[in-house]
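My questions will all concern the structure given below.
As you look at this complex, bear in mind that one protein chain is not there, while each of the others sits in place.
Naming follows writing order (A, B and C), and every chain is counted from residue 1.
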């Protein structure tokens, strides 16, 4: 019997260790697994490497993790936004490491991890600062940069609905990084707005098949 | 005004040139764009390179293309099946070239073409006959083979429903190679069972967004 | 006296060059104006890198889905025929050459088509790139929309960029408030100029050496 539903947010993030690489979904304020990130804050893991598109804003979710000095390194495409004050403060103080990755390469690198690839060549970033130190090869007549897979120990993802097998559907643009991150982590933890019975999700429209999901917790929409 | 619907199968395959690389969907008899392939047969293009999982069976679709000596080369994972007599006959006679590719690598190579990648490393095929002559590199502790993208001049795909923008949904396992091939070809031609109005397809459940589709023709289910 | 074009006039001029039926991605800032002035005679499908095709205008105040945002994190809507997909798929469209045209802002453009539009100050601000490199490298046609000179009056069109590159050799055409210029193997060729501007005046505001088309057009205003 497969039942990936867990009762509490604490159960959902149990066992995440210090120094874990944590993939956190979301683009701006869309699709961020806010409650899971706060559960991780309560849980206590530290020296984390966080992979996420933005560096948080204000005092909540990723910004709160950074404020509490729990993030050793952030891997992202766009850490600077209105309200990313905690990231900027720690970055200026040299207290957080930044690996800046073009957004498409960030996503493709996580997909490569999920797909078991050893890496890929992409024209994105060639002849820029972000290719420094990387192998460059001319392929198909274009200069291309070799990029490595980017796996996570844990992925924290927000979806809309799930069944007990962990099949997921998302809602509008909140889907963003979730489906890719779910494939790339050893432990994928998902918060959804509601559970449905097995068989209720249209098999033609499941976005993340349950094979990628380990734990699902329901968090009512605020 | 965007309207990718064409009236006839002949319109759908118009302009496909000699020596074109044609990606043809389908796995066994599931999801094969049979009518489009027969339209291509009528249309006359020759010296084709055909990329498809199987080499056809009996006297129809890909087998018929091969029988009529229209296929110079086939790129596939499993050309040998019950009834693939035309392929076997021409292969023995040295009249058709075969590039054998592991099925997952075949699909991933087409995806790489659709995603603009210069190639990727995969453990699949390492230390086998199918890696001969290819670059091998140890990545992540495993021997991995470098594989190149596999683009098409044309893709022939079968889907279930389409709207005038070319958005597609498929039906059950007939989906197979269609969504990937649609991304990998310069000209993507699709046969569907029916057209629907713009807005009728659930935006959360569109499998191939219309950006990948050039022409759609309706072929009633037999 | 030099009279630069108003932003809306510049947007109209860019819009005139986007063909009916295009798949377009408009960069953050000035380029988003383009969507507002495209005439009703054209059907253009807007792409957003966070997983939307068929993006519509902002919702009426107080309505809309807070997670349905564009790449600039502003609320948007979905048109009939639109579709949602995940981030890797969204960037596959950009990186794989499926976006027909993108309109981007710029700090600098070189006469070789190099684009600098992501960072000016490497030392004191955390760098942030987002999807700029993916889009610049992947779109079929890269249009730059910018003021001809900086706020301080310094030229933006240069023999070589002094700011870090976003991508090398990618810009096809530049629309400034003073001129429309093609990037050619021979450098910038001026196609149109603002009313009343002379070639000598334009060259005086441009660090790169300009050529001029035989039949120079006048940029429309009002």
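Basically, contacts are C-beta pairs under 8 Å (C-beta built on N, C-alpha and C of every residue); 3 or more make two chains touch, one makes a residue touch a chain.
All of these numbers come straight from a predicted model, not from anything done at the bench.
*Asks:* Checking the contacts here: which visible chains does the omitted one touch?
*Replies:* Computed over the complete complex, the missing chain touches A, B.
*Asks:* Among B:6, B:139 or B:174, which one is in touch with the chain left out?
*Replies:* Answer from the full complex: B:174 touches the omitted chain.
*Asks:* Among B:11, B:88, B:148 or B:204, single out the residue that touches the unshown chain.
*Replies:* Here the residue in touch with the unshown chain is B:88.
*Asks:* Which subunit B residues touch the hidden chain?
*Replies:* Against the missing chain, subunit B presents residues 27-31, 55, 77-81, 87-88, 91-92, 98, 100-105, 107-108, 110-111, 122-130, 143, 170-180, 207.
*Asks:* Applying the definition given at the start, please give the residues of subunit A touching the unseen chain.
*Replies:* Touching the chain left out of view, subunit A contributes residues 1-2, 111, 113-117, 163-165, 167, 183, 198-199, 201, 203-204, 206, 209-212.
Criterion: only the chains that are shown with their structure count from here on.
*Asks:* Shared touching chains for subunit A and subunit B?
*Replies:* Looking at subunit B and subunit A together, the chains touching each of them are C.
*Asks:* What's the distance between the Cα centroids of subunit A and subunit B, rounded to whole Å?
*Replies:* 33
*Asks:* What parts of subunit C, by residue number, touch at least two of the other chains?
*Replies:* In subunit C, residues 78, 84-85, 91, 95, 137-138 touch at least two other chains, as defined above.
*Asks:* Touching at least two other chains at once: which residues of subunit B meet that condition?
*Replies:* Counting only residues that touch two or more other chains, subunit B contributes 115-117, 204.
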